[in-house]
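For this depiction, one protein chain was excluded, whereas all remaining protein chains were kept in their positions.
Each chain gets a letter, A and B, in the order it is written, and its residues are counted from 1.
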Amino acid sequence: MQSHYLPLVRSQTPLVHCMTNLVVTNFSANGLLALGASPFMSVTPEEIAEIQNFAQALLINIGTINETDAKAMLIAGKAANKAGVPVVLDPVGVGATAFRQKIIKQLLAEINFAVIRGNAAEIAFLAGINWQGKGVDAVTGGDAADLSRLAKTVAQKYRCITALSGEIDFISDGKNVRQIQNGTQLFRKVTGSGCLLGAVIGAFLGVAQPADYFAASIEACAVYAVAGELAARDLSRETGTFAINFINRLGTIDALQLADKARISEI
Amino acid sequence: MQSHYLPLVRSQTPLVHCMTNLVVTNFSANGLLALGASPFMSVTPEEIAEIQNFAQALLINIGTINETDAKAMLIAGKAANKAGVPVVLDPVGVGATAFRQKIIKQLLAEINFAVIRGNAAEIAFLAGINWQGKGVDAVTGGDAADLSRLAKTVAQKYRCITALSGEIDFISDGKNVRQIQNGTQLFRKVTGSGCLLGAVIGAFLGVAQPADYFAASIEACAVYAVAGELAARDLSRETGTFAINFINRLGTIDALQLADKARISEI
Partner (left out) sequence: MQSHYLPLVRSQTPLVHCMTNLVVTNFSANGLLALGASPFMSVTPEEIAEIQNFAQALLINIGTINETDAKAMLIAGKAANKAGVPVVLDPVGVGATAFRQKIIKQLLAEINFAVIRGNAAEIAFLAGINWQGKGVDAVTGGDAADLSRLAKTVAQKYRCITALSGEIDFISDGKNVRQIQNGTQLFRKVTGSGCLLGAVIGAFLGVAQPADYFAASIEACAVYAVAGELAARDLSRETGTFAINFINRLGTIDALQLADKARISEI
């Protein structure tokens, strides 16, 4: 694929306001910095509305959410909507507890999201399908047509882009779906791999026009997956080394590698 | 030693609910993932009881505890006890402040712990002995018989397994004590080395029957110490590299290495 937004991220250094979970703050900030973006990490109720005045994107990630955070996210999300700042939602583990389900319902009702990024189980939950009833193996081994349909359904339901991550990524704007056949199994063994992707999508949205959010999301996912593929070279289960390689690769990945490696197709 | 629980951890992927401190969330989650377990990080009061319905183990670590966390830990611990989920306690720095002492007293009064893991000073505090009065050097250089007795005393007092970590690890069920002479001095120079061990013990309990918690705890500590020993090879003070190597080693350590390296004996 032709690299269009990656050079813009590096030249414009978009500020990505991350309201994310306590496990991945450091990895997310370092990943954004490596890529060329500028992280701003804050869940402080007193300042999260003001930040939308200078942010280029907002990430809302519910990985370790509590009541205070949820209120802050509602305020920040609405302020971002008003200011025209694109908002990415990462509904981490939404199916796991009643509390997360309640919070996600509120967030989806009150905020317009530009992109929702999640794994198959999370996107299925938003589609109203009990994916876990199909077994966990289905998530990784699963049927491409099913996963593609899931991504499309959620994009239509919430009028946004969906990025369903897994062995293959499926990105949909509700009409079209693109699949990306890159990446590595090692992503699943590093905490925050998905969370950082949400932040990276934010960085790409931050240098794109709203009409181009679909294209920007596809490129973000492709850059991420190819960087992961390159980082996993010659590794089997050395996930410590992989995480470090991956940060390196986010810093060094270029247009040539992307053109050479990215396997993107319609589905 | 023969490896019995490690393969079960890798095949069953036990979910370990970590209620742990803000410094080590990322390292703990990545360590569990590398090993083959599944971390779930949450201290959210609204969901921590529900999580016990699908968790295989619960870790309570007081490293950066506050009043809100303490209440959540009490709720989670009692729910885990009711659901038959084994609970590991890590009384980080319990002797340091009056607040920690108050909280630990409550936790020990209201929750049945399967395992208490700590360093010599923390276990000594639980035994009612002012270890710091003996100097800090005694903790590392100390007398094996003293440390063994400490582990046994606390195991009897709280009717649980004690895992006293240090240059030599001492694990006791209140009757027997095993010492593990593996590990590396570099553990002390990486924050969360002890905290992650608590989580790893949780993963091993999560695939064991209650009657076998002593055996599972010994194997957990041995796997951990041998992985550390292998990770420290050829290093002197390069603790950044050690931490990465160690995550790698948790992913690659196998039955053969354990059989070859583990030095476990009765004391």
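Simple rule for what comes next: contacts are C-beta pairs under 8 Å (C-beta built on N, C-alpha and C of every residue); 3 or more make two chains touch, one makes a residue touch a chain.
Note that the structure is a prediction, hence the values are computed from the model and not measured.
In the complete complex, the residue from B:V24, B:L74, B:I129 or B:I168 that touches the missing chain is B:V24. Residue-wise, the contact with the chain that is not shown comes from B:K189, picked out of B:R10, B:K71, B:K157 or B:K189. Within the whole complex, the absent chain has one touching residue among A:N26, A:N176, A:S236 or A:S265, and that is A:N26.
Even with one chain removed from view, subunit A keeps its contact list with that chain: residues 22, 25-26, 29-30, 33-34, 39-47, 50-51, 54, 243-248, 251-252. By the touch definition given at the top, subunit B reaches the unshown chain through residues 21-24, 26-27, 63-67, 93, 96-100, 188-192, 236-241, 243-244.
Everything below uses one rule, namely that only the chains that are shown with their structure count from here on.
Mean C-alpha position of subunit A lies 33 Å from that of subunit B.
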